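See below for the structure under consideration.
Removed: one protein chain of the complex. Kept in place: all other protein chains.
Labels run A, B, C and D following the written order; every chain starts at residue 1.
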Amino acid sequence: MLLYQNLRLLRILRITWKVDLIMLVLCAIAYWLEVHVIKDFVRVPTTLPSLIGTAIAFFIGFNNNQAYDRWWEARTIWGGIVNDSRSWARNVLFYSSRNDLGYTDDLPEADELPRRMILRHISFLYALKKALRGAKDKSYFKYISEEEGQQVSKYTNVPSALLDRQAKDLNYLKRTGRIDGFQFMTLNEMIVRFSDGMGRSERIKGTVFPPTYLYFTRLFIWLFVMIVTLSIADDTGPWSILLSWIIGFVFHVAHINGLSLMNPFEATPFGISLNAITRTIEINLLELLGAEEVPSPVEVINDEFIM
Amino acid sequence: MLLYQNLRLLRILRITWKVDLIMLVLCAIAYWLEVHVIKDFVRVPTTLPSLIGTAIAFFIGFNNNQAYDRWWEARTIWGGIVNDSRSWARNVLFYSSRNDLGYTDDLPEADELPRRMILRHISFLYALKKALRGAKDKSYFKYISEEEGQQVSKYTNVPSALLDRQAKDLNYLKRTGRIDGFQFMTLNEMIVRFSDGMGRSERIKGTVFPPTYLYFTRLFIWLFVMIVTLSIADDTGPWSILLSWIIGFVFHVAHINGLSLMNPFEATPFGISLNAITRTIEINLLELLGAEEVPSPVEVINDEFIM
Amino acid sequence: MLLYQNLRLLRILRITWKVDLIMLVLCAIAYWLEVHVIKDFVRVPTTLPSLIGTAIAFFIGFNNNQAYDRWWEARTIWGGIVNDSRSWARNVLFYSSRNDLGYTDDLPEADELPRRMILRHISFLYALKKALRGAKDKSYFKYISEEEGQQVSKYTNVPSALLDRQAKDLNYLKRTGRIDGFQFMTLNEMIVRFSDGMGRSERIKGTVFPPTYLYFTRLFIWLFVMIVTLSIADDTGPWSILLSWIIGFVFHVAHINGLSLMNPFEATPFGISLNAITRTIEINLLELLGAEEVPSPVEVINDEFIM
Amino acid sequence: MLLYQNLRLLRILRITWKVDLIMLVLCAIAYWLEVHVIKDFVRVPTTLPSLIGTAIAFFIGFNNNQAYDRWWEARTIWGGIVNDSRSWARNVLFYSSRNDLGYTDDLPEADELPRRMILRHISFLYALKKALRGAKDKSYFKYISEEEGQQVSKYTNVPSALLDRQAKDLNYLKRTGRIDGFQFMTLNEMIVRFSDGMGRSERIKGTVFPPTYLYFTRLFIWLFVMIVTLSIADDTGPWSILLSWIIGFVFHVAHINGLSLMNPFEATPFGISLNAITRTIEINLLELLGAEEVPSPVEVINDEFIM
Partner (left out) sequence: MLLYQNLRLLRILRITWKVDLIMLVLCAIAYWLEVHVIKDFVRVPTTLPSLIGTAIAFFIGFNNNQAYDRWWEARTIWGGIVNDSRSWARNVLFYSSRNDLGYTDDLPEADELPRRMILRHISFLYALKKALRGAKDKSYFKYISEEEGQQVSKYTNVPSALLDRQAKDLNYLKRTGRIDGFQFMTLNEMIVRFSDGMGRSERIKGTVFPPTYLYFTRLFIWLFVMIVTLSIADDTGPWSILLSWIIGFVFHVAHINGLSLMNPFEATPFGISLNAITRTIEINLLELLGAEEVPSPVEVINDEFIM
């Protein structure tokens, strides 16, 4: 997630220089055509650029809106995972506790099984993050036993295999009477919600935004700068190349702004800060378990973004 | 689902050549009219094309937005079916298992009835896919007994008939005490959600987008290119035919972009990749059951799309 | 629901001829004014039509979007009723069945009370359809006893009275132990959802779209064509009447496109096809009950639409 | 809720005459400036009005969309209250009834406590309506005992105090075994939903739409008509005052259209028809209780709207 705008103009030019060059060349060609080939026969009226401009504005607006919706939905899904994670830990811990009946101000301590289920949940988060970001690390091993780690890594879908194990343990808690049907139902519903959050994340990651929209936006911007040049070349002379490029630059920047949000789970500064979110939950859950070593929050990189 | 944009411009022209030709002819007619018939009496001001352009921009934006919403809703429904399928299998398997009370790290094995219910769910998915795509294959036979296959194919709505059988078996599990009321409720809720996902898919497939919008978009684009030609013919000469066609081409491409997403369940490269999604669930469920032969994921066709 | 676009242009003119005539007359008046009265004093700049055009584009877009939302929400509500109806029948049938404990591949048969509740549900659908479409028929009598028919028709809200009877019978099932608390809760929730679907349909039917929007759209289109005529009369001569009318026609058609979706429960070709939807559920439910005579689906009218 | 558009143009002028006058004066001032002060030095190009027009179109579209969303959400909330009210009465009546086990076609009669709870719900609706509309009447007294009326009117939030009493009685029903846990849960969930509907209504009523948007819309329309006058004064002469005012009038009407929907709970013809909705529920509930006197529906006022 980008925090501050350190995007000096120069940096944008560094990102877009290829397209900038293409547009400049196209404008120059159009200018050359207008002046040397078709000048005497044809005058391109200024209506045409604004008509195409309308169509491009539609494309850019459409792409940006859908991209932002993908980005915000991704953020919302992980926001939901945060909330449910806290509720999961709270419920597993308190409702399976063996506290005596006497009222006490102290929180219960987790014995082995609940503790395992809460830690395994952190593993689930790391495994899901890995699946979404495509990284190679196996940091999800950290909070489960080595044996379990080896078992789950055989599955195509590791986070789902971890949820399977949660369901198994939950069932065990119930069969042994440590939680009753109501608590079982509540906790099982949360597993269903984690499964849901996982699937929704996969959907966003796995669904390619229709590439035709992106292709034609670019193509039409190129066509557009040429027609702008044609239409203003007579009045403006060679400066029309520069002016048309500026127009094209503005539209192109608007276009790539949307592109940067299109795939929110990629490990870019524009993506969702999965590292930070996962760490937040990790800290909350470890604190609840009264762990001695709690990792510190993820740090801002380069004064600019967090991952 | 289209993955990469291999749509060279030439290919687009191959798709749209009929409409392109119509537009070129209309522009030529308008040019001929302007030059030979009405030139001396009338000058069509350039305001008119932009006024009609506004109306067409509205139509195209409207169609595209609604088409994308249908497409994305379709994708979301099937994303939900993926998530619920995993939860279904997990819950059927673990909560009806006859595991002894002793804690063990192994997952339970499904005995016959749960196994049947999980496999039947794969059948349900294939049957639903068939109903949505209108294909003739009966691949849903694969995971149910032949007798059951013959029984359900008598019904108008095969996927629904399969869900009926799930409910019957679920009830049996409960009556025989293998699951309790809470687990019954959880599992029954999932059947309701599958029924819901099925119905929502049918709704999108069965509801024709109001054809008046599509009809008038096309009609007005044709009218539009003629008026553009009329308004620029004096200044631009015969080139006005080409320029007007370019404008019309841009708007027409924007229009068919939306059209391609309108019916997300059709078996086209632009539709939802039901084959791939169904296969993903099939793999996950078979792995969970510890099946020996697990099919491989659906492959990308033509380096371009998956079905 | 309109299936195919048989709307030849001529037919549209037949629908809109009154407004077309009004617009032609207004344009003619404006032309006459421009030429004979104010020609020498005033020149109306072409900026003005585009400024008003912007305002009208807003109105038309707004109306169309809200109309489509009403239409799509109506369709979604009835899609939900379809899904819930199937779940209702499935659950009533299977969970109240007196099947012995032995596993069997056959589906249970409904004895009298469940059968009655499933058939009464079809009545509910017909009664709701009647209430929404305002028809006079009493086809909902078909699936309930005559006595019950007379009792419920005394109520202001017949579909609601039928739901009351479902609740009564559901309670009876529970009190006699044929279903347990969990099943009761599931089924009762469905009655609540039917009540919800009914109320949401009534809301759409009963809430008039703010008529000011429609009034001013029409008024401003009329004003608009006059100002267009004024602004192009000098350049274009008498042809300006025709051209202005064309512009007005385009905007007016865009406007009535939205109007046709505004009231989705009216019995027009543009409305939701309640007949077809109700019949689909009727067929599904009767098949589930193993009925001997199952009606055939609703047919397409005039090769154009279904009701 | 406005039913018919009796808004003759004259009436609109009567509503907007102040702003109309302001705009006419501003246009006149601009005209005078253009002609007498700056004519010789400056020519305001017609680009400027369309640039400002774009900004104003954004403001107006934004305000209208948000206003309509508030209005429609308000309507939806009360639609939900209608549905839940019927379900509430149905469930309270049938599930707490002391019917013997024998099946009967008659509906149960409510004895005192359920009857009280259903009538108190009507009180809740009247109290909520009063809180939203700010009226002084105490018609909610009608359906509760005088004592209870005095008790609840001590609370800051009367409708909430009535819900408290529903919860108390619900608890009593459960403790005395007239309803079981499942039915208790269902009914309690409805009280939660009423609480929710109440809170959502309060949110819409209590959240002022950001006044900056409204302020600048008006301000910029004024600026706009002046710049339009400046830009067309040379071509059009004194008529430019009238023409600019027409443009301003169109935009201003578009603006106040949105304003009229902004506060849907105010007792204006444009608001949600709380009287009619409350009365509908009152009728439904009294009919269900078999009351002898049932009030008639709320009548249309002035052939134009219902409250």
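By definition in this document, a contact is a pair of C-beta atoms (placed from the backbone, for glycine too) under 8 Å apart; a residue touches a chain by one contact, two chains touch by 3 or more.
Values in this document were obtained by computation on a predicted structure and should not be read as measured data.
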| item | value |
| --- | --- |
| Candidate in contact with the missing chain, chosen from A:16, A:64, A:207 or A:275 | A:64 |
| Candidates D:191, D:232, D:261 or D:306 - the one touching the absent chain | D:191 |
| Touching residues (missing chain, whole complex) on chain A | 1-5, 7, 9, 46, 49-50, 53-54, 57, 60-61, 64-65, 68, 71, 75-76, 79-80, 82-83, 86-87, 90-91, 94-95, 97, 99, 101, 103, 105, 107-108, 180-183, 185-186, 228, 231-232, 235-237, 239, 243, 246-247, 250-251, 253-254, 257, 260-261, 270, 283-284, 287-288 |
| Residue ranges of chain D at the interface with the undisplayed chain | 38, 41-45, 47-48, 50-52, 54-55, 58-59, 62, 66, 113, 147-148, 151, 155-157, 160, 163-165, 167-168, 171-172, 175-176, 181-182, 184-185, 188-189, 191-192, 195-196, 198-200, 202-203, 207-208, 210-216, 219-220, 223, 227 |
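Methods note: only the chains that are shown with their structure count from here on.
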| item | value |
| --- | --- |
| Any chain in contact with chain B as well as chain D | C |
| For chain A placed onto chain B, the superposition rotation in degrees, Cα atoms, nearest 5 | 70 |
| Centre distance in Å when chain B and chain C are each reduced to the mean of their C-alpha atoms | 23 |
| Multi-partner residues of chain C (each touching 2 or more other chains) | 50, 54, 181-182, 185 |
| Chain contact topology (line, ring, star, complete or other) | line |
